[in-house]
Structure formats: structure tokens, C-alpha cells
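Removed: one protein chain of the complex. Kept in place: all other protein chains.
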Amino acid sequence: MSRGARAAPALRSDDVLSVEDLSTRFFTEEGQVNAVESVSFDLRDNEILGIVGESGSGKSVTALSLIDLVESPGRITEGEIWYRDPDLADEFRADDAVGVDGDHVDLRTVPPRVRRSLRGPSFSTIFQDPMSSFNPSITVGEQIAEAVEVQRRANANPRSTRSRTQGYGLGQYLIDGIVPGRGYTSDESTERAVELLERVGIPDPAERVDEYPGEFSGGMLQRAMIAQALAGEPDVLIADEPTTALDVTIQAQILNLLREVQAERGMSIVLITHDLGVIAEMCDRVCVMYAGEVVERGTLDAVFDDSVHPYTEGLLGSIPDLEDPRPRLQPIEGNVPGLIDAEMDDRCYFADRCPKAMESCLEKPAERVVDADAEHGAKCVLADRPYDPSEALPEDHFGGDAE
Amino acid sequence: MSDAPDAPLLAVEGLRKYYADERSLLDRLLGAEAESVKAVDGVSFEVAEGETLGLVGESGCGKSTTGETVLRLREATEGRVAFDGRDLSELTDAELTEFRKRAQIVFQDPFSSLDPRMTAGDIVTEGLRIHGLPRSDPTVEAVADVTVEGDSLSAGDVAVRVDDDVDRVVDAEQRVARVAVTVREAEEGIVAEIDREPDLLGTTVESIEDGVVVTVSVDASDRQIRRARAGSLLERVGLSADQIDRYPHEFSGGQRQRIGIARALAVDPEFIVLDEPVSALDVSVQAQILNLLDDLQDEFGLTYLFIAHNLSVVRHICDRVAVMYLGEIVETGPVDELFADPAHPYTRALLSSVPRVTTDDRDEGFETLRGDVPSPRNPPAGCRFHTRCPEARAACRESAPPAYDVGERRSATCFRADDDHAYWESDPIGENARAAGDGAED
Partner (left out) sequence: MVSARVIRNLKTEFRNSALAKIGLVLVVGILVTAAFAPFIAPHDPTEQQLDQSELPPLGFSETTERTTSQMVDGEIQTVTETVEVTPDAAHPLGTDSLGRDMLSRIVYGARTSLVVGVLGTLLAGLVGVPVGLFAGYHRGNVDDVLMRIADVSLAFPSLVLAVALIGLWGRAAVNVPDPFVVAGLAPGMPESFVLPITVVLVVGLVNWVWFARVARGEALSLRGQEYVKASRALGADDTAIIWNHVLPNAITPIIVLGTVQVAAIILLESSLSFLGFSGTTLSWGFDIAQGRDYISSGQWWIASLPGLAIMFSVIGINLLGDWLRDSLDPGIEGEGGAA
């Protein structure tokens, strides 16, 4: 099977990942929640792509969808996730059920077993809360060494999905409790864990490798999580709010570290955050998400300096500037909408908060290309024409229930 | 109000708050040593009436503990907190209750700061119930502005009496609660209408020999008056009065924070501790709340102690800043000067760690501090910052620097502020020493 019948833009050879029309929905008791709505973006070699949005914008669910970790009642309902892996492409080229295009494979069509085997060696993730990402009863070193083992096994047998964790049951736990030091990771992988800890800047890594997560500070643990993510030597690192729980001086350390390892390993990073400052410091290209959609995307300069979508403008206007204390902030009025399918009209989802809402915004805007080389796009009519006050929606169009 | 015109509203001197480790009765009987956490260790600052002082620092620096100790929500281990000239530790119970009306707090977490089993109205009126408000102020005069309409009535025939306690319903301006009463003839006889709070105030019209007597009195229960007040407070903070019966979980984070602000405003305070009021909010909502706090300060003449870790927010809203590190204030000063030219290396590091929302200075990386914040259980000797300080020298290890004046109303606890200090002669330590050593070899 080749690519779908829709006229999708061609895959570029430098796209590590290309996401097309990805939709993830949650089927809850209150109704269907459209957490991610037809999201498309691509991740190039050697870049940091930022996904920025407020809470409820769908940015974290997008991340989980990429690594196929959306949990019930959520489900990816539509879309394609093209991942560049020549070996995998060759393996499935003959398989009609699997989408293959050149070196790219549509991960949504490969068997779950294969998808699982990609986590670690191909995709790694770091999360916001390192405390809950580590098992408190196993040493940090062992947990990193385990990731190393997974990588080893993946190298030896690319399609094996067995992780050693699967053999780690209650019995093993009890034996470990009785017989101290009976690790289930090899010496080599522990050595590698020490190297990794050293790489991410943990002092005295040889000693700290035997400590438990509770003995690490938040910043140290976040470093350890990066070490764990690097263990699999992934092509793509997905960092979901990696510094949100950290203090600003520690955040600066972690961001520097991320930038260093990215340059060093030539990985691509998807950096998900609500902090526009972090985006501005770190990213090459940006997707701005609102209500489950990517409303504006483009290079950092294009999105920040020549923003088209009023939501992007509003976000930028909401932030107090460190250098220039303007007397008054220009916030976006109202609240982030709920994403219950039944309550969402078929219109621009931002129109009810938008200071430039016009009558044409009552129709759902398609993505429009802003610049010549199609790098900068926005789901907003203002990409095509300037704001016309004579077409403005009356203030009370959406009722007075705004905040 | 205080006697001296220039006395600060809040003066904190040498405040310390140590937490002893939780020990059980058994441990104490067995005489186990308690280890104490020095959350706040000798903090002094002042807040003048009408100004906003920012207390900024990283987690664990003791800023929130300071905020709560200042309000006597926690008892200080040592030191003096004076509000409007009175030492808080000397207040009697009745005076403390009075103080609670004058000083309020708004918390960070919009989810845990509202009781999930109370409606918005109950939450906002809690302070009114506790203090038995609204009470009539005996010094407030009740006055009616009378308008008489109709041919057969003349102003001379109408006498209007206003009960003394209408100031429970009508806000007094300059010690006068004013009600406009319109008396006119209608089909059913002479009627009186009032311009304000028609649901809470009632009028009676009595005909006497040579005219009519109109009496304006409060015609509502305390509960109704409080409810009306809650409604207007909710409207003041940007919610609608018909949301009064909703429960907290029916509101978004920003709306909940507005309810928390309304709760603090209800008792008509002069001073509010804002403990990270916008940290848990999305940026667009954060900006709304900051603007609201600005407006309320102007409208009610409030004094704020604004606790935050976000420097941009502090820059935006504060007049002066105090930067805290490990239980101590390392630098204070007016916000513009302090941000433009930080005197303490920690302040400088904090400022350079903040990711800027501009595309101008990309790819430069951050100047970062090394290491983690040391444990407040066992803070470093000498200057507490010396373990992370890029400028640290041997002298910093030996003694703790005092607060040096570094400009008008500015101070910094760093030897570098003293040109004659032995610091300048002592050897660099930590990474600086290594750097210096490398330099020497070259």
C-alpha cells in the first residue's frame, strides 16, 4: 500500500517523523472529547520542534499519541504517523496492510509488537514529573541499566520486544529483597549507566548509580531521566514539559543539557511546553496548539515575530516582559474551551475569545500557508486578508458566559 | 491608622521560623535529638502602605513560610512582625480577630484553596460570617437625598428618616451612607422608592397631619445581605452573580482564583499576602488575574506582599523586590534598579536563567548556576550561597556577609558590595579556583 488517496504533501527525506491529520479522542461518560483534532507536523533531522499551548490544548496527548501510549478511554481515531526507518520500510514493503513510502513507514499500520519495540531505541520520552517516572524501590542505576539492556537486545534482535522488566515479578522482588545486590542487569550495562549519568552531569556517578530515586533531588532526577532516555540512543526524543516542575536555575541547567545532547547525538527533539520562554530559547520550529488543533506553525522567528493567528499574538501579549514592564498586560479574555464534541460548533474554536473574530470565522478555517515555501501556516482567515471591522461579530454573539 | 505618617504598614525584623522534625512522644521520652529545618532564618523587610513588595526565590527558600508567619498563620520562632505599629505576638485574641480582617491571603493552588463542599457564595461570605459582618458602624451617618415628585406634594411635607444601620447594606463614602429616596404620588397613594439595594432596603410611608414620614430601614436577614454582598464581590472580580450557588469544581482554574480573591476582599482588608497567586494558571489567564490584582489595588488602596518564583511576573506587578535564598534575603531594592543592575550574584544568576520570550538572543545558552540548592536542614557555613556562587572566594566560607547598602533603598548581602573587604584578597574557591588555576597554567 502506498500513501493514502488524499493529496498529502510528499514526505521529505529529512523528515524523521511526519504526522498527518492525527486525531485522538477520549470516549468519556460526559461524551466524546476531541483532545487532538487533525494535527499535522513534521520533525526534521537535528532540530528541536516546539509544541506550545495552554492546559487542555492537547499538546500532551499529541505526545502520547506519537508513542502510542494513549490510554483508555482514549483512542487514536485517525491519521498517519510516518517514521523514517529504511530497515523497517524494507521489512514491510511487501506487506499490503502496512503503509510504506520510500524509507518511511506509517506506524499506525504496523503491528503493535513492532510499535512497542520502537520505544527506547527509536523514541524516548521524558516527562514532567521525574519522581513518578522512576520506580522508588529500584536504584536509579538499575533503571537506567535496564534501558541499556533493552537497547542491547534491540540491536541483537531488532524485533524482540521483550524487556527484562517483564520477568520482574513479585518473586524476583522478594528474592532481591532477601539477597542484596542481586541485580538483574549485567555489569556492562551498569557501567554504561554510570557513563550516562556522568554525561548528564551527575556528580560522583559511580556512587549515585546505587542510590534510590528518593535520594535524588528533582533536578538530579530529571537528569537521570534524560540519561535513561539516552540509553536507547533514540532518533527522536519527546520531552513533555521537562522543566515545568523545576526551579528556574535548575531549569536553565536542564535546558542547556538538552541542547548539548541534542547537538552531540544529532537527535531530533519534540519539546512540549506551556512556557513561551523555553520555546523561544530552545526551538527551531514551533507549533502552537489550541483546543486540540495546531493553529499556527512555522519557524520560531516567523511564529514569534510575524504571528498571524490572534491566539499566538494573545499568548505573546499575556507574558510580562522581564526587561520592559508594560503597565498593563493584554490577556486573552475568557477561558480555554472544554473539548466535548457535542458542545463544539463547527467554527474556528478561538472565535469566542478572539478580538478579531469576523463573520467568516463561523466557518471552520482550513490551514492557510503564509509564506512562499509553505513553512509558515495558520488556521486563520487573517492569513488571507486583513481584519475588517465591518465584518466583526457582535460582542454578544457567543453569549455573555465568558469570564 | 498609625500615628507616624511614614511608618511602614508591615515591618518584619529578624524573623526566624525553624521546624523541628516530627518526633513522636516515645522519641521525645527517649530523648532523641531534634533536627530543625531553618525555613526562614533572620529575615527583615518593610512594606509601606499602598506598595507591592515582591518576595522572590526558588522552592524551599522560605518565601511562603515568611508569608504565612507574617500573618501569624504560623508562629515565628524568633523575631518581630509589626503590623501598623503593633507587634503581632502581643495581640490579644480580640485584637488578633480584628487583625484577621485587616490582613488577608490568597493562595497558589486554585484547587486546594477552595473547600470543595461549599458553594462560591458560602466561600466568599465565610469571613463575613466569622466576623458577624455586616455590622453597622456607629461612626457612619445615614443620610437620605430626598426627591419629591408630584403636584400635591411639596418637599416641606415630606420627612425622611433613615435607620442608622443602613450602612450594613449601603457602602459608606467618607463616613456617610447615602440613600437617594424618591417620594411621589401614585394611584395607590404616596410611595417612596430608593435607588440602591431595593431587595435589601425597605420603606414605610406614614401619613401624619401635615405631610408624610418616610422611613428607610434594612429589610433583609443577615444571610440575604451577605449573599448580596457575595454577588457583588463575585462581579467585582469578574465572575457573574448568578454563579453564586455553584461549587468550585464547576469553575476553571482562573475562575477559582477569582473566587479566592473575592474571599479575601470580603472582609475589606488593607493588606493581602499573595502567595504565588498566578503560578498554577495558564499564561492567558495569568495575565487576566494580574490585571485584576492591579485594578483592585488601585480601587481599594491595597498593600500587597507578592510571593512568586516567576521573575517576569514580579517585574510586572511589584514596586520593590526582596530576593530570598535558603531562608535569607540576599538582596532588596526597587524593582527597576534591581532588575537592571543586580548586586548579588544570586540575583544575577536568577535573572539570566529566565528564558526570554524573544527571538533576538537565541543560541547563547544560559549562564547557569552549578549544583542544587543545599538542604535547609544543614545550610552551608558562611555565605549560604558560596557553594553555588560563581564569584565565591575563601572569605565567603568563613563568615556570613551582612546587608550592605548598594544604593537608595537597596541592599545586598554580599562582600562584593564592600570595596575594602578582605574578600578581594582571598582565593577563589570551587569552580572559580579551577578556572583560575587553568588560567595560571596557560
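Chains here go by letter, A and B, matching the order in which they are written, and residues are numbered from 1 within each.
As a working rule, contacts are C-beta pairs under 8 Å (C-beta built on N, C-alpha and C of every residue); 3 or more make two chains touch, one makes a residue touch a chain.
Quantities reported herein were computed from a predicted structural model and do not represent experimental measurements.
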item	value
Candidate in contact with the missing chain, chosen from B:Ser113, B:Thr203 or B:Ser312	B:Ser113
Option touching the unshown chain, where B:Gly127, B:Gly371 or B:Pro390 are the choices	B:Gly127
Residue in contact with the excluded chain [from A:Gly74, A:Gly201, A:Gly277 or A:Gly298]	A:Gly74
Sole contact to the chain not displayed, among A:Leu22, A:Ile48 or A:Val61	A:Val61
Residue of B:Arg100, B:Arg258, B:Arg315 or B:Arg384 touching the missing chain in the full complex	B:Arg100
Residue touching the undisplayed chain, where the options are A:Asp14, A:Glu30 or A:Glu264	A:Glu30
Subunit B residues that touch the omitted chain in the full complex	24-25, 68, 71, 73, 96-97, 100-101, 103-105, 107-109, 111-117, 123, 126-127, 130-131, 247, 249, 260, 263-264, 267
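Here is the rule we go by: only the chains that are shown with their structure count from here on.
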item	value
Length of the line joining the C-alpha centres of subunit A and subunit B, rounded to whole Å	37
Complex contacts: residues of subunit B adjacent to subunit A	58-59, 238-240, 252-255, 258, 282-288, 290-291, 294, 309, 311-313, 315-317, 335-336, 339, 349-359, 362, 365-373
Interfacial residue positions of subunit A with respect to subunit B in the complex	54-55, 203, 217, 219-220, 247-253, 255-256, 259, 274-278, 280-282, 300-301, 304-305, 314-323, 325-326, 328-333, 335-336, 400-401, 403
